[in-house]
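So the structure is just underneath, and the comments pick up after that.
Of the protein chains in this complex, all but one are displayed in their positions.
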Amino acid sequence: MSSMVRFTLDGREASAPEGELLVHAAARHGVFIPTLCHDDKLDPYGGCRMCVVGVEGSPRPLPACATRVAEGMVVSTNSNVPAFRKTLTEMLLAEHLDPNPGGRPNELTDLAADLDAEAPFILPDAKRKEYEDRNRLMGYTPDACILCNRCVRYTQEVMQCSALSLEGRGPHARIVPTWERSWLDTECELCGGCLSVCPTGAIFEKFLEGTEQPERELVKTKTTCTFCGVGCQLDLNVDPETNRIVKVTSEPHYVSNEGNLCVKGRFAFNFVHHPDRLTKPMVRREDGELHETSWEDALQVAADGLNRVKAEHGPQAIGFLASARLTMEENFLIQKLARSVVGTNSIHSCEAT
Amino acid sequence: MDNLGRIRREIGPVTPELSDALADHMNIRRGEVHEVVSFYSFLEVPADAVRVCIGPVCDCLGAKDLLAREQENANGVPVLGVECLGHCDIAPVLMRGDVVEPDVTRRTNTGSSLGLEQADQTLAEYEARGGLAVLRNLPAKEKIVEELKASGLTGYGGAGFPTGLKWEAVAKEPAPRYVVVNADEGEPGTIKDRYVMELRPHLMLEGTLIAMDFAEATEGFIYLREEYATARARLEQALEELRAAGVLDGRSLELVIGAGAYICGEETAMLESMEGRRGMPRLKPPFPSQVGYLGRPTLINNVETLAHIPAILRDGGEAWPRVRLWSVTGAVTAPGCYEAPLDVTPRQLIDDYAGGATEEIGAVVPGGAASGILPPAALDVPLTRESLREWNAGPGSAALQVFPASYSPLRLLAETMRFFAEESCQKCTPCRIGNRGMHHLVEELANGEAAMTREQAEEWLDAMAATSICGLGQGAPFPMRNAFTHWPELFEPLGEPAIK
Partner (left out) sequence: MIGSNTTEAHPVLALRMKKAARKGATIVVADPRKIWLTKLAKRHLQLRPGSDVWLVNAMMHVILKEGLQDEEYIREHTEDFEAVAEVVSRYTPEEAEKVTGVPAADIVATAREYATEKHAAVFYTLGITEHACAVDNIWSLSNLVLMTGHLGYESTGLNALRGQNNVQGLNDAGANPAYFPGYQPADSAEIRQKFSEAWGVEVPETPGYRLDQIMSGLHDGRIRALYLIGENPAQTEPNAHHVMEGLEHVDFLITQDLFLNDMTERLADVVFPASSFAEKDGTFTNTERRVNRVRKALPCPGEAREDWQIVVDMAKAMGGNWPEYRTPEDAWNEFADLAPFWTGIRYDRIEEVGLQWPCTDRDHPGTPYLHAPSPSRPNGKGKFYPVEYQPPIEQPDSEYPFVLSTGRTLYHYNSATMTMREEGVVQKQEDPFVEMHPDDAAALGVQDGDWVRLVSRRGELEARAAVGERVYPGLVWMALHFAQAKVNWLTHDVGDPLIGTPEYKTSAIRIEPVGSALKPAAR
């Protein structure tokens, strides 16, 4: 483990593990330093400069998101730092044509409200080229992008794939799927990691267009992903009016996925609401067809069927195949049904691999 | 970068398909190559395109008209307006493919350090003048540092860091170390490194090999801007001669060719570019002397700086005459590149070296875009760091640009801020947006409009100077602030200055 170092924060004595990022060390001491381009999943970047702080001995303020605490460091967040913050916010607003696409949360406008910052003008070259994509999962509003590059860095550092590019420089810089193709024609795996790190809602889940609720009014339920065996922890965001899942999110502190999800975990939940879902029990009648029926009837038919086979052929003639899709509790009860009610150990599943 | 440059020259402009093919071939991400290709100005442009310089000197001498004429007569060949091509002594200038128009003429003087007045056509000519003697009989490291310190030599690329201290610092870092020559001369108005490379390539290479021996670096690189085709040919020839003569034995010294990005003259951006990425400056610290090329300690020096070193080590640091090359361009009779003392004044450079002004002088820029803009009142100020500090300016890359009174300071300012905005790597907010904001402000002022208050403008300039990652954004406020001071009437629509 790293050792602790002492440093001074706004005139107060403070301590932190050696090498901790200043932004985290300050937060633990109750000093909130705003950031826009920083994300704990990504390497320090220091691009937006929102988090600059004064560090004694440095001719210029340093970004707290990319500066590590060292013994004896003297840090100030209250001299000219607030003025820089406000000016930098004004600058970002000056090229931020679309601050609120689709009612999604926007860290920049939140910050602007906190700092009472307004753009003196909108830059004449602020308008960016529109991007339309035939993919049905992710959308992109370039005019909401603040070029923090979190999304691109996510693809490069976390996914290590090629989906998004930071293209051009100067006023022509923009973020766009590689060579402005459809995401479907890049190496993108549609994990949606880019939109999960976007601070302004510039990249977004396309299906969000299907709800009237502002994102902040959705009800989150934390649960475990239903796909592979990694056990990603995620939040189902449900529109309380329609009782539909609107989107799936995750948080950086969730074990074991650290806020990351894959295409299935983030996007493949519509099966839950699919019109093909079975909503009534069915039994096969003499006509050879399945007919909807009551639970009482279906359970009786099922119980009679199993009891009849058991009576005629013994419990060994009944097999149970349980499922990895179900919960521990359900599988426990299924094997109990086989063993304690039917009286057979023939309970297995496709987990035989 | 090498592969992309070859694709452009040997196949054609880099298309998405070529970019992908290269990425797949190199087992790197396609998006990464896309990012790199799009960062540089020329990779997606055919090699035979016409590039018309629209840098400030060319602009004041009619570049926009030239550009319009060329575009009219294009015949299907792309015609682009590009930032300073480093040929301001023959402005207005253009490049048709690799060919410079009008014909290159070099004006220089008899100097006491570099000897540019006589070009070396071959290694033999260079050796006949005493070339390679210092390299072949190199003093001990301590002695080298001592002489460099005694000479007072500083980095002539513009930053002005004492060379002796830099060499000493790199030598203390663990091996392996690299040496990189910054030959990405792109500061508007600056033509001196081109003169050195075109006239005395072996001299610069000897300086480089001395640096490599000193740093015990077996690998060295010369990062050369793509636009310097003649310099490239001269260096390639000189390297070949040195290789044939066995001078490079046990060492590798390679040319890395840029692709059109001013910011790559910033040393960490240059390292990024050499490593095949977008030329986006790194956060500092750490400095390249500690963590440089491929993460190793790296000694980076400017072309001219290295070219002075054989003379310093030959004659001793104390005896070295403390000179540098001054590019003198614009409204002067004999624009060129002259060796002169560090404390020379603008008037001396104009009258004693460059044959006098051609028109009434309206403003001078002492040393590149970020060095400031000075009024005629400053013509007798010695161009030293110390005396220019009082004028809130600096000698930068020693590129004195002389603008006639007929060229509006507002136009000069607008062109300067546009240049910074275009060349910003975009990474940090104050540079990406600040420069565009200032450009917008100046353009609006030309229309009599106030886009923001004077106080707000000063806040923006403060944030740019203090919070930008690299010298581009940090230095961009100088010309604006100079203009506030020397041409206050232009800014009256903005209201009162901030009280500080």
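Residue numbering begins at 1 within each chain, and the chains themselves are lettered A and B in the order written.
Assume a residue touches a chain if its C-beta (ideal position, glycine included) is under 8 Å from a C-beta of that chain, and two chains touch if they have at least 3 such contacts.
All figures in this text were calculated on a predicted structure; none of them were measured in a lab.
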item: Visible chains in contact with the missing one; value: A
item: For chain A, residues in touch with the removed chain; value: 134-137, 157-160, 184, 189-191, 206, 219, 221-233, 236, 238, 243-245, 255-258, 260-265, 267-274, 276-284, 290, 295, 298-303, 305-310, 312-313, 315-353
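The criterion applied here is as follows: only the chains that are shown with their structure count from here on.
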item: Between chain B and chain A, distance of the C-alpha-averaged centres to the nearest whole Å; value: 45
item: Chain B residues within the chain A interface of the complex; value: 16, 19-20, 23, 29-32, 34-35, 38-39, 261, 263, 278, 283, 421-430, 432-434, 436-437, 440, 451-453, 456, 459-460, 462-463, 466-469, 474
item: List of chain A residues in touch with chain B within their complex; value: 44, 46-50, 52, 60-61, 63, 66, 80, 83-84, 87-88, 90-92, 94-95, 120-121, 123-125, 147, 149, 152, 155-156, 160-171, 173, 178-179, 181, 186-187
